[in-house]
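Left out: one protein chain. Kept in place: all the others.
By written order: A, B and C. Residues from 1 in each chain.
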Amino acid sequence: MFGYRGRRSAAVLVAIGTVAALTACGAKTGDAVGSAQAGGGAVVDTSGSAVKVGLLNSLSGTMAISEVTVRDAIKLAVDEINAAGGVLGKQLEPVSEDGASDWPTFAEKAQKLISQDKVAAVFGCWTSSSRKAVKPVFEKNKALLFYPVQYEGLEESPYIFYTGATTNQQIVPALDYLKSAGKTSVYLVGSDYVFPRTANKIIKAYAAASGMKVLGEDYAPLGSTEFSTIVNKVKASGASAVFNTLNGDSNVAFFKEYKSAGLTAEAMPVLSVSIAEEEVKSIGTQYLAGQLTAWNYYQTTKGAANDKFVKAYKAKYGADKPTSDPMEAAYTSVYLWKAMVEKAGSFEIEKVKAAANAGGITFEAPEGLVTVDGPSQHVFKTARIGKIGTDGLIEEVWNSGQPVKPDPYLKSYSWATGLS
Amino acid sequence: MSLLVGQLFSGVSIGAVLLLIALGLALTFGQMNVINMAHGEFIMAGAYTVYVLQQVVTSAGASLLIALPVSFVVAGLLGVLLEVLLIRRLYARPLDTLLVTWGVSLILQQAARDIFGAPNVQTRAPEILTGSVHLTDDIAIASSRLFILGLALAAVAALTIVLRTTSLGRRIRAVVQNRDLAAVSGLSTGRVDRLTFFIGSGLAGIAGVALTLIGPIGPAMGTNLIVNAFLVVVVGGIGQLKGTVIVAFVLGVLQATVEYTTTVSVASVIVFVAIVAFLQWRPQGLFTLRTRSLA
Amino acid sequence: MTGLSVRDLRVVFDGFVAVGGVDLEVPEGDLRFLIGPNGAGKTTLIDAVTGLVKATGHVAFDGRELLGRKVHRIARLGIGRTFQTAAVFEELTVLQNLDIAAGWARSPISLLRARRSVPPTVEKALATVRLSEVRDEPAGTLAHGQKQWLEIGMLLVQDARLLLLDEPVAGMSQDERDATGELLGELSRDRTVLVVEHDMDFLRRYARTVTVMHAGKVLSEGTVAQVQADPRVQEVYLGHPVKEAS
Partner (left out) sequence: MKRAALGFGVTAALLFAVAPLVLGDFRLSLLAKYLCFAIVAVGVGLAWGRGGMLALGQGVFFGLGGYAMAMHLKLADAGPGNLPDFMILYGQLDALPWWWAPFANPIFALLATVLLPMLVALLLGLLIFRRRVRGAYFAILSQALAAAFAILLIGQQGTTGGTNGLTDIQGFFGYDLNDPVNQRMVYFVVAAALLAMLGVAWQLMRSRYGELLVAVRDGEERVRFLGYDPANVKLVAYVVAAGMAGLAGALFVPAVGIISPALIGVVPSIEFVIGVAVGGRATLAGPALGAIAVAWAKTALSERVPSAWTYFEGLLFVLPIVFLPGGIAALFKWRRRARLVPPAEVKEKVAA
């Protein structure tokens, strides 16, 4: 009754399967033939009257709050382009996938968009972690990603276009501004992930070179909402300003605590790099009025292109919906891709890339004229410091005057040697 | 010195928040052995109640005061609904209540996202609760924190009085100590269960009101808090409130102290290690209700 | 010395004295019944002997001190017990229940193998407790009396030298009681058996000696006749004289 035959036959099957699998193995690492075979490159499906483009954003989970607005902005651009006749005579068909605020899911969905849907380009991702997770997928498949959010720099991928600010277009100008405003010491508060840690490393290098003092540095886990200790430390430090790289929900708790502790924007302003119009709305001007932000675009930015963008966005999604920097960068990224495709005269990825790398891709964006920097695949952007008003909008108080050349590795800054 | 006092108060106020959240759990988990992971979403419901009320009542102060009883009832009713629909079928399977209520919490969160939108919403606090109270010239403590501490202590006092002196309290304790005997003695255990759940969940609603003063109001606001609150109840020992009260404050001060000297992430690991170590010493928690029936 | 020897045993729950200084000697070969009104401390005494509750004093079996040892270590010294409400593993079959009871000393290797044949002791116990027919049924489906027997069967395969039985015949039919009584008599020949029982009729028929407990103390001890004649016992059972208790 208790024989072993069953197990043995199963074991034999397993063994056969494994051996078969192993003998059928493909390329070894460093094997030139294998690599070429592996990366034949993504094929864009241009057979129909429409070309698919991928939208990869978190529509659920903790990041949905921010990423849904980016998705909406991308859709707006796609609709506008379609209404104006499409790209190279083809309509764009958006395929939206949910990254679910989960990095492996981002990788999975990126692969799906590339190999199942055969999209011409993918727009999306917000967190650095999601970008890091999909980066190998795009490189392996030789497919294009347009990443629309300000980030920590120190990265260039041949298959990613970065349309948000890199550090020298946001963090460095913000520090310049604080310095010029006579702030001699800062306290660094951030969420515990890549962007704040890298940003703070840059800030410390900058401070060391410019005589600014960094009086403390604290990180809260993402999603943390308990800030009494950190605010106590900030208050005790007596810094003249706070550089805030907190993300999401943590900002709400931080600013409520900040005000409770009797700290004010006048005495110790907080300069935030992750608080845009949407976040202001959910934190409340009661706590935020007078605080500073650093971005490349505000809803109040002057110009006909922005008036048109704001009007179109509100018409499509509701009058109470503000526009913000990442949304604008996402919106712009679709138009930049369109310009690349049109210049290349083809949807073929290597040709689109070549057209962009040759330079001269521009777009009259809501933030002003943006130009793609061919070699780095980043974008020239104007840095802007804003002050949060009691009406929930952000008024520009300073800008860099002209678009700043992207420098993701901060190679042109002497104090930054050794950072990358 | 001022920093020391400030930091001590931080610890106490972290403890007060923990206590306010854990109090309801002490009742539903401690007394009824139900692990309600949706407790965090009842907190969320309480916080959204403030938001909704403020659409009607413009005065921030008045809306907050009205919100306290209203949130209690809203969250309490959600709790009763949960008890009647699901928990009632699971009294023999306490571990399963954990998973089922986790599912409920996912559904409630998504519902909040669909009703109120994914972004956090904004509530106004009365000006008096956004500033700080100066004890001396250089020692100031946040008035919102003071309010929460007061609220937490008031909730403990009220709950103690209810449990000790009212007939409802006696019935709750009778059911906890011997369900079968209570049933045989003519007590409607079903009704007592529902009432207990109403109060426990209602306390979550109160906690939600308090949290609008210090934290974000959004669909995910409850999830971050729930695990720590459960730890408080576990370490405090089930069946008695005093353990929960003491442990909430001790953990709060421990967290604040370690966090001050190290980092937040090291602090949470140290707190966890401390808890495991503590359970080596007292596996049933700080205080236990000794009955013959538990070895 | 063989058998159970209890000296000055005390068990206190939060100030309530459940057992307050009990001395008890049960030699090998005895079939001792332990009786007393509710709350007299009978079950607590068994709990203390088996390590379930903390106690002070001395409890020795076959000369070895039991107090301070962990429950499973006490069990390994050959002390087995049953419970007021039959505690069998309801989702396991009768055979599995017995096999587990027989097996604490098994090596890890044999534990990790499936059972290939029924161990002889289990086979014998199945017959003894008349459960051979239902050996592949889940224990949860057994009648109440059968569960009690299964528990006794588990004591048998456990090869316990000291058997502590808590109301073993509660809920049994008269036939089953008789069979149980016979079995206990047989078992007690080379073992030490202590039975807590309320059924006075059963007691009169099968007890060799009786200890009466009251309010945590031993009130009287002796043969059935001696105990029944003890005025203190009659006083305790006033209103419920021993003779009418069955």
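By our rule, a residue touches a chain if its C-beta (ideal position, glycine included) is under 8 Å from a C-beta of that chain, and two chains touch if they have at least 3 such contacts.
Everything quoted here is computed from the prediction, not taken from an experiment.
Asks: Could you tell me which displayed chains border the chain that was left out of the figure?
Replies: The omitted chain makes contact with A, B, C across the full complex.
Asks: In the full complex, which of C:7, C:54, C:113 or C:189 touches the chain missing from this view?
Replies: C:113
Asks: One chain isn't shown here. Among A:52, A:75, A:90 or A:135, which residue touches it?
Replies: A:135
Asks: Given the full complex, what residues of subunit C touch the hidden partner chain?
Replies: Counting only subunit C, the missing chain is touched by 43, 50, 52, 70-72, 75-76, 80-81, 83-93, 96-97, 99-101, 103-106, 110-115, 136, 138, 154, 158, 166.
Asks: Considering the whole complex rather than only what is displayed, give the residues of subunit A touching the chain that is not shown.
Replies: Listed in rising order, the touching residues are 1-3, 5-7, 9-11, 13-14, 16-18, 20-22, 24-31, 34-35, 37-39, 59-60, 96-98, 100, 102-105, 107-108, 111-112, 115-116, 127-129, 132-133, 135-137, 140, 154, 192-194, 197-198, 201, 219, 221-222, 420.
Asks: Please identify, in ascending order, the residues of subunit B that touch the omitted chain?
Replies: Listed in rising order, the touching residues are 29, 33, 35, 86, 89-90, 92-96, 98-100, 102-107, 109-110, 113-114, 223, 227-228, 230-231, 234, 263-266, 268-269, 271-272, 275-276, 279-280, 283, 292-295.
Keep this in mind: only the chains that are shown with their structure count from here on.
Asks: What chain lies farthest away from subunit C once each centre is taken as the mean of the Cα atoms?
Replies: Comparing chain centres, A lies farthest from subunit C.
Asks: Could you say which chain's mean Cα position falls nearest to the mean Cα position of the entire protein shown?
Replies: Answer by centroid distance: B.
Asks: From the mean C-alpha coordinate of subunit B to that of subunit C, what's the distance rounded to whole Å?
Replies: Distance between chain centres: 46 Å.
Asks: Round to the nearest whole Å and give the separation of the Cα centres of subunit A and subunit C.
Replies: Their C-alpha centroids are separated by 72 Å.
Asks: Using CA atom averages as chain centres, what separation in Å is found between subunit A and subunit B?
Replies: That pair's centroid distance is 37 Å.
Asks: Residues of subunit A touching 2+ other chains?
Replies: None at all.
Asks: Considering subunit B alone, which of its residues make contact with at least two other chains?
Replies: none
Asks: Show me the residue ranges of subunit B that touch subunit A in the complex, using the header's touch definition.
Replies: 2-3, 6-7, 10, 13-14, 17, 110, 113, 118-125, 130-132, 140, 142-145, 213-218, 220-221, 224-225, 255-256, 259-260, 263-265, 268
Asks: Okay, in this complex, where on subunit A does subunit B touch?
Replies: Residues in contact with subunit B: 60, 62, 64-65, 68, 192, 218-221, 223-226, 228-230, 232-233, 235-236, 249, 251-253, 256-257, 259-262, 278, 281-284, 286-287.
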